[in-house]
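A single protein chain has been removed from this complex, and every other one stays in its place.
Here is subunit A:
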Amino acid sequence: MDDTQTGSNSDADARQAGVRKAYWRANIRLLAVLMSIWFSVSFGAGILFRDFLDQFSIGGYPLGFWFAQQGSIYVFLILIAIYVVAMHRIERKFDLDDDDS
């Protein structure tokens, strides 16, 4: 903020509060998407729909069994990687990142 006039400080504060609110909303949206995927691969594919998925197979693994013992772990890794990249983008967009400046 390059406002130096005392009169516009409250404006600047209000703008800053708005930015933070928008940033937090973007964060929550991202979290909702990623957490749904987290839930679907482990609790969905690996547990609740395992019997259905087991009629398919991936190599010698029944598919549901594979999700429970292998697949979900790979997806977890990808989710964190996406989060690191996407969150960094959101923070830069709102100018709230912690990159060394």
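Here is the rule we go by: contacts are C-beta pairs under 8 Å (C-beta built on N, C-alpha and C of every residue); 3 or more make two chains touch, one makes a residue touch a chain; residues count from 1.
Quick note on the criterion: contacts and distances are computed from a predicted model.
Hidden chain, UniProt protein name from the list "Transport permease protein", "Cation acetate symporter", "RagB/SusD family nutrient uptake outer membrane protein" or "Methylamine utilisation protein MauE domain-containing protein": "Cation acetate symporter". Residue A:H88 is the one among A:R15, A:R29 or A:H88 that touches the chain not shown. Listed for subunit A, the residues touching the missing chain in the whole complex are 20, 23-24, 27, 31, 34-35, 38, 42-43, 46-48, 50, 54, 58-62, 65-66, 68-70, 72-74, 76-77, 79-81, 83-84, 87-88, 91, 96-99.
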